[in-house]
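Let me give you the structure first, and then I'll get to my questions.
As you look at this complex, bear in mind that one protein chain is not there, while each of the others sits in place.
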Amino acid sequence: MRVLRLATAAAALLISATFAQAQIKIGSVLSVTGPASFLGDPEKKTLEMYVADINAKGGINGKKIELIVYDDGGDPNNARTFATRLIEQDKVDALLAGSTTATTMAIIPLAEEAGVPLINFAGAVQAVSPVKKWNFKTPHTDLMACEKIFEDMKKRNITKIAIIAGADAFGKSMRDQCMTVIGKYGIEVLHEETYQPRDNDMTAQLTNIKGKPGVQAVLNPGFGQGPAIVTRNYKQLGINVPLYHGHGVASKSFIELATPAAAEGVRLPAAALLVAEKLPDSDPQKKVVVDYKKTYEAKTGQPVSGFGGHAYDGLMILVEAMKRAGGADKAKVRDEIEKTKGFWGTGGVVNMKPDDHLGLDLSAFKMLEIKNGDWTIVN
Amino acid sequence: MPEFLQFLFSGLTIGAIYALVALGFTLIYNASDVINFAQGEFVMLGGMVTFFAAAAGVPLPLAALLAIVVAVAVGLLLHRFAIEPARGASAVTLIIITIGASILLRGVAAVVFDKNFHSFPPFAGTTPWNVGGATILPQSVIVLLGAGIIVVAMWALMSMTLIGKAMVATAANKLAAQLTGINTRAIIGLSFAVSAAIGAIGGILVTPITLTSYDVGTLLALKGFAAAMLGGMGHPFGAVVGGLIVGLLESFGAGYISSAYKDAIAFIVILAVLFFMPNGLFGKASAERV
Partner (left out) sequence: MMAALLQSRYGIVLLIAAGIVLIPLVTPSTFYLRVAILVYIFSIAVVGLNLLMGFAGQVSLGHAGFFGIGAYAVAVGPTHFGIPSWASLLIGVALAGLIAYVVGRPILKLRGHYLAVATLGMGILIAMVFTNEARFTGGPDGMPVPRLVLFDWVVRGVTTWYWVSGVSLVIAAAIAVNLIASPTGRALRAIHDSETASHVLGIDVARYKLVVFVISAVYAAVAGAYLALFDALVTPVTAGFLRSIEFVTMAVLGGLGSILGSVVGAAVLVVLPQMLTVFHDYEHIALGAIMIVFMIFLPAGIVPSLGRLFGRKFS
């Protein structure tokens, strides 16, 4: 059975390579497997889903899109090899690539050198700043998540916190970026702990935090199963100051994994996608996030996460730019991406400028709180 | 003092997981001289099969039983189609085969299941117990008890049953065992089955605490291997002690020294122990035959 599916998959690929009259080629390098698969997997599914949809509706100005996705497994060296392959060998017209900051940083120089428009899905600021001619980015930066959290802490008069961060790229990057702005909000870090990406138990670290007098809140930059275990252990140890997570846990399954009882009262910044149905009807973002959420969950049978949304935004920004450019001419498409104005994506409203290849502001983030096993928007 | 107790509970819980993986390594190694780097995948199968069967409506106990059956079947297939055909190959060739099997099993799990994290409810509630100012989850106690029962059962199997004695004989000297009429092939197959079952039971017990996903096996195999070597390869009791020590080192390291370097602390201690006891804590020195 599996062999049969494998054979048909291979055959389908051969056929599509031979007969498809693809006129626009979009290349993608994503971390579909490996430690960052929580990013790359929904990104890949999203791209495949919507490219098929666009093609079914007649493509871009009548031209069909051919999407080529390679899996870098989270290794920047692989990312560079596959990006080279897309540019040199597959001769793609544009790149939607880079799930993590490290893989993205490996791809950017190639896009710059070859003059291929690139929209990346990395979190850190350095994936878009300083501005590079051909490089754009759709996710909010980790810095924006930090600012949103600190704003909320300030409102609650929290000035002394402890940090427990994942020792992976995501947790470390967010922790570092938080430290660059924390002073602005008059917040002081009393104690810091880390945990390894696959750790099973964080009670030792949290016990140290618990024993630190004066801690008014705990911040946990991280992703994957780590924050879920932190949340459970937090409850187990009976720590009762507010717990904040980063935007890396923004998916419905987080509440299940952390268990609703333990997750009660936890706050985190996230894109509107997570609370799609709860947005007021007047919100201009409501339609796009509800549509994306429904489509993704129906097609994959899995709960939506903010990360697939980044890929959706990237693809749509690119497709719109290609439509306006009247084709896939690389220089024209690049110029048109830069002119993106008032685009409502899952991440918020995008207004690109020559000196801002991200184009999102802080309003794109909502501060959420978990109540009774569900997200609520904090005002 | 409450801190000390908390670190102790934390370390024992983590350590029990490593101990079960290490025990699996030991069993297969004893029977066949193979270091099975796919051991972590049995733990993964235990958790993942249980979760997906339960999600499909199978009652949890039945789902857990199904997971053990699946893992045992995979263990037997691994032996029959990957280890057995390479009979006589060098130890390092066999290691590469098990690494290949581990990649393959992870790939299959990613396709058949998914790449998300999963968990199921603990067996005895979520309310932690308070002991001397520290807390321990009922599930942690279950993991420790489970590990203890498995060790005792293994000991009983080895010393009280004929099959167990055949396993011991095969481990001691394969050729001699064969000459006394023991079907060593079947015994090695059995060791894969038992090992897979232990891994799967471990996976089922720990998933409510640690969560599971298609790729949890790699790191568990790494830590379990280190634990088995620390205890002394081929020594079941050593494997368990090694696992607990590694777990305790990690949690006390994180608690008292540095959470960033807690894994380093565990490995430094392992290196130091091997420096003074080159055959692990309980391993016997083996003389090379010339």
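Order as written gives the chain letters A and B; numbering starts at 1 within each chain.
Please note the rule applied: contacts are C-beta pairs under 8 Å (C-beta built on N, C-alpha and C of every residue); 3 or more make two chains touch, one makes a residue touch a chain.
Remember, predicted model here, so these are calculated numbers, not experimental data.
Among B:Ile96, B:Val131, B:Ala172 or B:Ile257, only B:Ile96 touches the chain that is left out of the view.
Considering the full assembly, A:Thr101 is the residue among A:Asn55, A:Thr101 or A:Gln236 that touches the omitted chain. Note on the undisplayed chain: of the listed residues B:Leu5, B:Val108 or B:Ile163, the one touching it is B:Val108. Although one chain is not shown, part of subunit A still touches it, namely residues 6, 9-10, 13, 32-33, 69-71, 74-78, 80-82, 84-85, 87-89, 100-102, 105-106, 109, 124, 167-169, 172-173, 176. Remark: the residues of subunit B touching the chain excluded from display are 35, 82, 85-86, 88-97, 99-108, 110-111, 218, 222, 225-226, 229-230, 233, 260-261, 263-264, 267-268, 270-271, 274-275, 278-280, 288, 290.
Keep this in mind: only the chains that are shown with their structure count from here on.
For the pair subunit A and subunit B, the distance between mean C-alpha positions equals 35 Å.
In the complex of the two chains, the subunit A residues touching subunit B come out as 2, 33-34, 37-38, 41, 167, 193-196, 198, 200-201, 203-205, 207-208, 211, 224-225, 228-229, 236-238, 253, 256-257, 259, 261-262, 302. The part of subunit B that touches subunit A in the complex is made up of residues 2-3, 6-7, 9-11, 13-14, 17, 108, 110-111, 114-119, 126, 128, 134-135, 137, 206, 209-211, 213, 215-216, 219, 251-252, 254-255, 259-260, 262-263.
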